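One chain of protein is taken out of this complex; the other chains stay put.
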Amino acid sequence: MIVIMKNDASPSQLTNVIAQIEGMGCQAHVSRGEERTLIGIIGNGRPFDRERIEQMDGVDKTMPVLRPFKRASREFHPEDTQVTVRDVVVGGPEVVLMAGPCAVENRERLLEIAVEAKARGAQMLRGGAYKPRTSPYSFQGLGEEGLKILAEARKETGLPIVTEVMQPELVPLVTSYADVLQIGARNMQNFALLHAVGKAQCPVLLKRGMMSTMEELLMAAEYILSHGNTRVMLCERGIRTFETYTRNTLDINAVPLLKQLTHLPVVVDPSHGTGKWELVEPVSRAAIAAGADGLIVEVHTHPEEAMSDGGQSLKPETFSHLVDSVRRIAEAVGRTA
Amino acid sequence: MIVIMKNDASPSQLTNVIAQIEGMGCQAHVSRGEERTLIGIIGNGRPFDRERIEQMDGVDKTMPVLRPFKRASREFHPEDTQVTVRDVVVGGPEVVLMAGPCAVENRERLLEIAVEAKARGAQMLRGGAYKPRTSPYSFQGLGEEGLKILAEARKETGLPIVTEVMQPELVPLVTSYADVLQIGARNMQNFALLHAVGKAQCPVLLKRGMMSTMEELLMAAEYILSHGNTRVMLCERGIRTFETYTRNTLDINAVPLLKQLTHLPVVVDPSHGTGKWELVEPVSRAAIAAGADGLIVEVHTHPEEAMSDGGQSLKPETFSHLVDSVRRIAEAVGRTA
Amino acid sequence: MIVIMKNDASPSQLTNVIAQIEGMGCQAHVSRGEERTLIGIIGNGRPFDRERIEQMDGVDKTMPVLRPFKRASREFHPEDTQVTVRDVVVGGPEVVLMAGPCAVENRERLLEIAVEAKARGAQMLRGGAYKPRTSPYSFQGLGEEGLKILAEARKETGLPIVTEVMQPELVPLVTSYADVLQIGARNMQNFALLHAVGKAQCPVLLKRGMMSTMEELLMAAEYILSHGNTRVMLCERGIRTFETYTRNTLDINAVPLLKQLTHLPVVVDPSHGTGKWELVEPVSRAAIAAGADGLIVEVHTHPEEAMSDGGQSLKPETFSHLVDSVRRIAEAVGRTA
Partner (left out) sequence: MIVIMKNDASPSQLTNVIAQIEGMGCQAHVSRGEERTLIGIIGNGRPFDRERIEQMDGVDKTMPVLRPFKRASREFHPEDTQVTVRDVVVGGPEVVLMAGPCAVENRERLLEIAVEAKARGAQMLRGGAYKPRTSPYSFQGLGEEGLKILAEARKETGLPIVTEVMQPELVPLVTSYADVLQIGARNMQNFALLHAVGKAQCPVLLKRGMMSTMEELLMAAEYILSHGNTRVMLCERGIRTFETYTRNTLDINAVPLLKQLTHLPVVVDPSHGTGKWELVEPVSRAAIAAGADGLIVEVHTHPEEAMSDGGQSLKPETFSHLVDSVRRIAEAVGRTA
């Protein structure tokens, strides 16, 4: 941490700041420039509270030197983490495709989609039993009934299941059915939920909040890691910007930058990242070209009847086309799919 | 809802869309322009799923005609809602000031702040016992011990208590101590939590998410209202933008626009809305000038020792100055404070 | 400037960076922390190019210590700058109201509006002869004919004229008619234009770009100041955010923060800042409550016939109401209007 004093800071203000730093168990290194005096803080290994210093008279601002995440950081854990989900490995040489409907709607429909998704090349099945919906009047998901249907689809197809959990107290129930717990974008900073999945014995797919920086995403991962669960996958799914022609703006820069900053696998959701089914295939290719370890794609056999996200869901034949073109890109970057 | 067909849509595509609309129990009114054909949908009183239509061949896009919130809407409830919290009325002629520390840190400090806040003009006491923190290594709050300290401060000063609840299963516990349940910005779309406070017998202060639109804020209020709790106050607390000189960008436009769109009281949080204590007073004046019904302000007797948000907390004497200048603005807009 | 080395930087990399700094005529102060080595750069009075250092091996990042603007900075010029436009002073105790149509449409209409604006309390007349329009098919302004009409309105009412200039080569022409040259939001970083108005003998109203930070606004002002024109007024007119219920998000925080960072007057444009005429009056009150030195408001006698911005223009009687309520706010903050 560096403290920058105001250009008119008095000697006694400087003395007070140094005393405060030392009182917090740290060392203060003063460096006098022509216009400003700086204080470098050598820490004691514990996180440092900038705001206490920023409040003091004579202080202009403070600037952090170190990134605030540790367990999630590649600096502290240089090797790639591979997350194994049954027989599927995410974060290894193979690009992993997760596909399925936004929501589990009923047994027949889900089984139909699962069979199609597998036949077309999916390695995992996605589908929501608990749905976060902007409107209280929209379909909210089938709940445990949906989890049972997912489990039946896994039995039939062998595909591991990715499904969302929205409440800490439901983590044990969802874990008893799911292979991967998904934390949705709106819950990325639901800290009680992060705590709960951090205690769970189950891989986690952590979606970036639509309003969250990469640093906040990595801090959310840090919550889960620090509670003991190391099987965390990050998911870029688009951020909110001023652009209105697309539902979100998929942050393609985040893919290589996250791969550089962290050892955790990075998955991309082109369905939410674009909000338009016509864009899903080209953006999927882009994600793999940029280094993503997998994709999570909305696929539906009858998107025009879907209870949510129909407009961004692919039909099975379109998904087949995506799989083919993604495979060619995977090969072009030295991977398989 | 209006459906806009593509300019090259075929007659059979149009027929299919009309059939789909009618199959959903609605009426379709077709209107042919020179370049495009439009279909106006007359609903059946239930929410309509745009995405099913958008998926259909020949459809360019759909556009909603009605706003999606009803119970929160001033159109359906023209009179102002006043929320009574013990003897304080929010949403009436008087501007209400809520003040206190970001977090309850210990008994002595909180009582000291509460006494000062009351003496300087606060009508409610704010303070967090459960703290959402970006880092798992930061102070997370005292939990129920903090709630007990808040209750003691209320007993001593008579100030009603506003405190945050972060998990659905803690709503009964927090309700047993608090006068107002605060939903934090990060939880604005924690739908399980909204559901739980919607069932509670306690007023709610619902903070706008830092990257949530006004429509999403009103839909979050709609969740609470639709579960039976009508005592909801909205809180504008700044949104996330590209500007980095301030922590957030307080959306002053939201104050008069929310007052126009909804009957619910609108409170402003200038502490989070700016992130800098020097800006809190001028922005508080602006909020009241724009029509806000109250303010929630971070006040601390020793901000340089605060465990969070010290940099945006006011000292008691600065808060006094704010109260004086806010009162003058309140009078200038025909209110009291 | 501070340089932060990577945690695995080698001694020779450190030596190279120091050599580069010294080769640029600066001094390097090395400070070794537990995890990182920092280098404080003591400059030679000239701006320092961060990017050269950031490119070097072993460097993690650089952080600026000083703000990049000087002439615009209050640190270097503590007293408020007052800009005198004929007999009107902007930046003094009196709040200044500028009003008029978006565009000059024809002689009769402009004179009618000018007379009304003056009668209702405006101290300057705004109106565009050159209009930046998103579409090439929209009305682009009357050009010099519009300037002549503005000059006639000034002669008739005595109101000084604020009008936009969009091209460097038109600065002399516009200066020959105008009392204040307006730089529009889209041209805030049109550096050739800033250069040209920096050479002009005419006050400038510099609008913040809809995509520009406060620092960039101050750097744009620095361009004008550094070319010799010190009569610069800044104008906050709303920034672009994800919110769609309003045309822009007026950044109310910018008002007190700019007043703190710079000595230049700060004017607010509530018409573009909101895009809705119903919000103009409450947001005008907010701007003055927050410390703005003036307002620039769109007023039109027949907004439903306006050739642009009709939806955000006030009718004269509504403007009268605004003037009254703004005056009450001005008094509440110790100013006049």
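Note that the chains are named A, B and C in the order they appear, and that numbering of residues resets to 1 at the start of each chain.
By definition in this document, a contact is a pair of C-beta atoms (placed from the backbone, for glycine too) under 8 Å apart; a residue touches a chain by one contact, two chains touch by 3 or more.
From a predicted model like this one, the values you see are computed outputs, not experimental measurements.
Within the whole complex, touches from the chain that is not shown fall on A, B, C. Only one of C:219, C:254, C:283 or C:299 touches the chain withheld from this view, namely C:219.
Of the candidate positions A:4, A:129, A:211 or A:307, contact with the unshown chain belongs to A:211. Residue positions on chain B in contact with the hidden chain: 2, 4, 7, 29, 31, 33-36, 38, 40, 42-43, 63, 65-66, 75, 211, 240-242, 244, in rising order. Although one chain is not drawn, its touching partners on chain C can still be listed: residues 20, 46-47, 49-56, 68, 132-138, 140, 166-169, 186-187, 189-192, 209-211, 216, 219, 222-223, 226-227, 240, 277, 303-313. The set of chain A residues touching the chain not shown comprises 211, 213-215, 239, 241-246, 249-257, 260, 273-274, 276, 278-279, 282-283, 285-291, 325, 328-329, 331-333.
Methods note: only the chains that are shown with their structure count from here on.
With centres taken as mean C-alpha coordinates, the chain found closest to the middle of all protein C-alpha atoms is B. Averaging Cα coordinates per chain places chain A and chain C 38 Å apart. Put simply, the C-alpha centre of chain A and that of chain B have 26 angstrom between them.
Rounded to a whole number, the gap between the C-alpha centres of chain B and chain C is 31 angstrom. The multi-chain contact residues of chain A, meaning those touching 2 or more other chains, are 240.
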